[in-house]
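Note that one protein chain is taken out, while the other chains of the complex remain in position.
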Amino acid sequence: MIKVLLFAELEEKAGQREVEISAEEMKISDIRIYLLNKFPQLTVINTAMPAINEEYAEDEVKAKAGDNVAFIPPVSGG
Amino acid sequence: MIKVLLFAELEEKAGQREVEISAEEMKISDIRIYLLNKFPQLTVINTAMPAINEEYAEDEVKAKAGDNVAFIPPVSGG
Amino acid sequence: MAEQKNFLITEEVINIQEVVDKVTDRNAGAINTFIGTVRELTKGKKTLYLKYDAYVPMAEKKLAQIGDEIQIDFPEAKVAITHRIGELGITDIAVVIAVSTPHRADAFTASRYAIERIKEIVPIWKKEHWEDGEEWIGDQLEKKPYPSGKPEKEDLQ
Partner (left out) sequence: MAEQKNFLITEEVINIQEVVDKVTDRNAGAINTFIGTVRELTKGKKTLYLKYDAYVPMAEKKLAQIGDEIQIDFPEAKVAITHRIGELGITDIAVVIAVSTPHRADAFTASRYAIERIKEIVPIWKKEHWEDGEEWIGDQLEKKPYPSGKPEKEDLQ
């Protein structure tokens, strides 16, 4: 199982902060498609940076069961 | 009477912070000479900036009775 | 004690002195602090309050990374950053950065670097609440906008 975290606008649009995907491994780009399928209103996910286990990652990287995947919308701290 | 203030190294070399000069008016450059005469060890006064009544002033300016003249060694605050 | 961490996300009010104390050092002659506060007017629009959210463990990790990056350029620098999340009112402190260095020029450079980097790589978001609505604010970099809407690859190692 892969845990996916959604923040800020993504969380609001999806209506939830966490999504669990039953898969042994899955490319980040496929997770995006999976989420867009599940939440058609989540178009802003395409401007978000993916992270795996709290480090930024590229779209081609595969997440494995047990990993935490996060989609990071443009940040605005400070 | 003109009041002259000496600070930091100048005060230490002169052994006093204030000097009073009985004069109706006196050019800053003449005050320097007066002080060097009175305190021959006060050579560092030549690297000090003069001030009259808390504003930097030029050597040619005349101080008048009642004025506070100060000699400001290179500053080192902060 | 959590408050002793040099890189901290907190829901509590930030005490400036506590952040400064973390970088105070016998060999530091200069401490620069950057304090980000909630401003009432942005582009003529009146903010009532803000809400900050964060991906807390990753945000603390990225703040620590900024500290590491600063120490590459300034090995003697000490860095502490605390960012508050939750609801903040006008003039409330959102972030305090403190950097100590032996000489002052480095403290300014490093502190400025830290706030720019926070706005690039640290997963913290703010939602502005106005009288007539609310919105999650995206990338607010004043000087390095990302045309792609994403940080560039070289910023993210």
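In this document, chain identifiers A, B and C correspond to the written order of the chains, with residue numbering beginning at 1 in each.
The working rule: a residue touches a chain if its C-beta (ideal position, glycine included) is under 8 Å from a C-beta of that chain, and two chains touch if they have at least 3 such contacts.
What you see is a predicted model, and the numbers here were worked out from it, not measured in a lab.
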Item checked: Chains on display which the left-out chain touches in the complete complex -> B, C
Notebook entry, point to check: Which residues does chain C use to touch the chain missing from this display?
Noted result: 15-17, 20, 24-42, 90-91, 100, 102-105, 107-108, 111-112, 115, 142-143
Next item on the list: Could you please point out the chain B residues that touch the chain left off the display?
Entry: 5, 7-9, 11-12, 47-49, 51, 54-56, 70, 72-78
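Definition applied: only the chains that are shown with their structure count from here on.
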Margin query: Centre to centre, using CA atoms, which chain is the farthest one from chain C?
Written below: B
Next item on the list: Return the distance between the CA-based centres of chain A and chain C, expressed in whole Å.
Entry: 24
Notebook entry, point to check: Using the average of all C-alpha atoms in each chain as its centre, how far is it in Å between chain A and chain B?
Noted result: 72
Next item on the list: Indicate the residues of chain C shared as contacts by at least two other chains.
Entry: none
